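All protein chains of the complex are present and in place, except for one that has been dropped.
This part shows subunit A:
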């Protein structure tokens, strides 16, 4: 992690509109002023930027490299790099601490719930965006209002609603709850997205005899793909990282736990058993897939997560 690596990476900012060269060069004095200031500022800004980059990256790398050390090594030399990497902590975390099972549970839950959220969210949003009918506004504000209140608030009644429905401590129950609580933002965003799409294509399809349902799935969904991808990523990350809901609604059987529960439990267990390398391996198992997905799709992820704020 040296400065040289930064220099090789041309960033998107290099293409930012700020840099479009002006037609007439600024006058000489101003050029001089900023030129002199620029060198100092450049060093100064790089300094701060590098420090923060290290503050973010080093803890994460530390967790990763600690997982290859023995517990004794971690205790005596927390900063040292693993000289003889050990991989047994990973297998210990994966099997003995059941991180493997939790991982698979999480994939199942997030897979189904994100699919469900996007399907039902887009369906509702499309109808709300494109059709006029009695109660349209009311339903829209019902959904959007859900963004305003904290989930913690309804923990008690939600616990009993799921219990009475018989879906407490089950994965399908968790999936349904995730979908329901992801709908407000998804409906809000997708409604405004569908409004920006041209109406003519859908009208042409209807004139050609396609049903409304077919128009939606074969014309509108492909057209809305960028929005669906952004919000899909937003939902995948939000649901993958959800901690409060499984903590309350999925307490029962440890076989059904998701990663966040497993990791929290591992941290507590480690306090008694002193299996530090196992803890760091578990941490890495929870951390790496998300980081890998992020690095691979970083542009879409950044766009998806900031979409709500930009409007």
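Everything that follows uses one rule, which is that contacts are C-beta pairs under 8 Å (C-beta built on N, C-alpha and C of every residue); 3 or more make two chains touch, one makes a residue touch a chain; residues count from 1.
Keep this in mind: contacts and distances are computed from a predicted model.
From the list "Phenylacetate-CoA oxygenase subunit PaaC", "Sarcosine oxidase subunit delta", "N-acetylglucosamine transport system permease protein" or "AMP-dependent synthetase and ligase", give the UniProt name belonging to the chain omitted from this structure.
In UniProt, the chain excluded from the picture bears the name "N-acetylglucosamine transport system permease protein".
Using the touch definition from the top, which of A:99, A:202, A:219 or A:263 touches the missing chain?
A:263
Of A:68, A:90, A:112 or A:126, which residue touches the hidden chain?
Counting the whole complex, the residue in contact with the absent chain is A:126.
Can you name the residues of subunit A that touch the chain not displayed here?
Answer for subunit A: residues 5-7, 9-14, 16-22, 25-27, 29-30, 33-35, 37-39, 41-42, 44-46, 48-49, 52-53, 55-57, 59-60, 62-63, 74-76, 78-79, 120-121, 123-124, 126-127, 131, 133, 139, 142-143, 146, 148-150, 152-162, 165, 176-177, 179-181, 183-184, 187, 211-213, 216, 237, 240-244, 248, 259-260, 263-264, 266-267, 279-280, 283, 286-287, 290-291, 293-295, 298, 301-302, 305-306, 308-311 touch the chain left out.
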